[in-house]
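One protein chain is absent from this view; the other protein chains keep their places.
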Amino acid sequence: MDETYTIRIDEFQKLIEGLHRRGYQCIGPVLRQGVVTYDELATSELLPLGIADRQSPGCYRLEKAPLPAVFGAHPGPVSWKTFLWPDFVPIFDALLTADGFEIRSAAVPFEKYAFIGVRPCDLHAIETLDLVFHKKPGSAIDYTGRRKTLLVVAINCTSAADTCFCEAMGTGPEALSGYDLCLTELPDPVDHRFLTTVGSAEGLNLVGELKTESVTLSDLQKVRGLLSDTVKKMAGKLDIADLKDLLYGLLDHPHWSEIAEHCLACGNCTMVCPTCFCTTVADTTDLAGRQAKRYRRWDSCFNLSFSYLHGGYVRSSIAARYRHFVIHKLATWVDQFGRPGCVGCGRCITWCPAGIDITAVVGTIRQMSGASGTKKEHGYVLDQ
Amino acid sequence: MPGYLQIVGRITAVTLVDTNLMVPVPFLVRRRFRETTDTVTLEMVPQQSQDRIDFSPGQFNMLYAFGIGEVPISISGDPARPETLMHTIRAVGAVSSALVRMKQGAMVGVRGAFGKGWPLHEACGKDVVLIGGGIGLAPLRPVIHHLLNNRKAFEGVTLLCGARTPRDIIFRRHLKRWQRRTDFQVEATVDAAGATWLGHVGVVTRLVAHLDSHPSNTIAMVCGPEVMMRFAVWELLQWGLAPDRIFLSLERNMKCGTGVCGHCQFGPVFVCTEGPVVSFECIEPWFHRREV
Partner (left out) sequence: MSSINEILAGHRFFRGVDPIFLRILNECAAMVDFEAGEIIFRQGHDAKRFYGLDRGRVALELHTPGNGTVVIETLGPGDIFGSSWLFPPYNYEWDARAVQDTRAVAFNAECLRDICEADHDLGYDLMKRFAGIMRNRLQMARLQCLDIYRLSDGSRL
């Protein structure tokens, strides 16, 4: 493994055909309704050539890229969880019978996906979801099935959007493992090529069907330079040192309420976040009440009903719900799964209609708590 | 490059399983006991006998009422007799009201047994104090069965149970039987009563100060409304019991019961898999927090 080749853009269509021959459904970036989203990639012509994006809190714009890259746009509103852990999954049908009712488990389709253009942050996101589901295969049968057959063609990031902070989270801009193939794009009007690193036997197999050349030293240096510049651009967005304990000690910080004045609890952040996995069940019946169906649906901790208990809601205030989102993503997730839930993709910043920036929120809280310490007594933290 | 995250233990082994834990198994109501005006105990058997559910005290099932939905209910029967499944249900919402109305022969969908139960192993050789408030007595009844079925393994066994009025006490026949035993101390208390009530009147937490056992060799299991548990824990700590010897049964909204839907989180704790029974030591930093 780890062999690196140079592949020209013309080989891309052959790559997709090779994947189709192996029974994969290819999913990759496509231009749709003003965003670069992920959808079925029937041919390489659907790739968004020459499209770049500009992202900032509450703002997403597409523009013409300076160079004709196909992976010039950074993570958009859709993440790979849309395919691995989709919304609206049937669980069972139930029919009224003489004895009571009969339950028929819904067939679970295991799509065989090949994801083309998985950014390192999103690759970490997939592995984060693995940590969430791997001990509970009986409750995530469809995820497990799709994950088992998933083929990943990763793409290294040679630029960063203003909202990206993978550098702070240690999740990019380079993919180090977990892929079958890893590409780094060198867009050039004349010589559009990809440095391609093999990460698995399947990847090697695929590359074997393509025309490849060896990698030049200057290309390698160029790539190293681009990656280094990308890192520098994102420097200092978020300080995650001791972040978990810091947040645990600041559960009653007034800043949560200050943010809540802006937060609409719309849940956009949880929809676009590549690691948010919360779901609910929806029970429906036909009009006669003879047939019932149950579905698994995406849910969001920003929904009031999410924490319904005993006729009321545990997190009735928006401040509590916003706090839960951040604390879960950056603190309790660590205790639950061994690493933060945030991968620094920046989607929640871009797609928040109020422009709330999670890195700024945490930075402010860290700053505001800098002078005051936190005391512990009987395990309770007394906040200043 | 600085700051790259080491992927600790990348998941390479993916297990495909046959059983979908999200699909209920049909059970039939064999008998129905009315406990109080709004609470009923259902005794159920699986439609297919191989679907019987073996459980440990403190675990719960997701009970499905056709077309309405599911609700998490603790198992309230004897773990040594899993051929029948017992649940004590109070009508508080659409699903529980439907379950409380079910008659003999009705079908209920069951998923489970889920969750972490009471610390039976840790209780061996110790004095066991059980504190149950209202319907909180239901998740404790399986423990009581276990303690009495294996009486010699434990030292003193005490039950402090509280309810609003004598009419709101559940498991009355069991309580009378338990009170007659010399190896089981049962103290029942109510918030208010008429003169014919010969038991205690006052909140159940008050009975803690009167406990016979010594805190150094005692384990406490507490179940009831969260407010009651909060005060019970306070009294137990005052009494001298260590936080890792106090166990609570937590409640939160549940949709899957298996740790994937995210609804039941109480701080970092997934109540459905790391609870509902937790030690106070574990939940202490979060227990008194508002809106977590």
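Letters are used for the chains, namely A and B, taken in the order the chains are written, and counting of residues starts over at 1 for each.
The working rule: a residue touches a chain if its C-beta (ideal position, glycine included) is under 8 Å from a C-beta of that chain, and two chains touch if they have at least 3 such contacts.
Keep in mind it's a predicted model, so treat the numbers as computed, not measured.
> Out of B:Leu28, B:Val45, B:Ala153 or B:Val203, which is the one that touches the chain we can't see?
In the full complex, the listed residue that touches the missing chain is B:Val203.
> For the chain left out of this view, which of B:Gly93, B:Gly156, B:Pro215 or B:Pro243 touches it?
Missing-chain contact among the listed residues: B:Gly93.
> Footprint of the hidden chain on chain B, which residues?
Output for chain B: 38, 90, 92-93, 133-135, 162-164, 168, 189, 191-195, 197-203, 205-206, 209-210, 224-228, 231.
The criterion applied here is as follows: only the chains that are shown with their structure count from here on.
> Centroid from C-alpha atoms only, then distance chain A to chain B, rounded to Å. What do you get?
One centre to the other, that is 37 Å.
> Going by the contact rule at the top, pick out the chain A residues touching chain B in the complex.
Checking each residue of chain A against chain B gives 91-92, 94, 96, 99-103, 105, 108, 124, 127, 130-141, 144-145, 147-148, 167-171, 174, 176-178, 227, 231, 248, 251-252, 277-281, 283, 285, 289, 292, 294, 296, 299, 301, 306-311, 314-317, 319-320, 324, 328, 331-332, 335-336, 338-339, 378-381.
> Can you check the complex and tell me which residues of chain B touch chain A?
Answer in residue numbers: 1-5, 7-8, 10-11, 14-17, 19-24, 26, 28, 47, 66-70, 92-93, 106-107, 109, 243, 251-253, 255-256, 258-263, 265, 267-268, 270, 273, 281, 284-285, 288-292.
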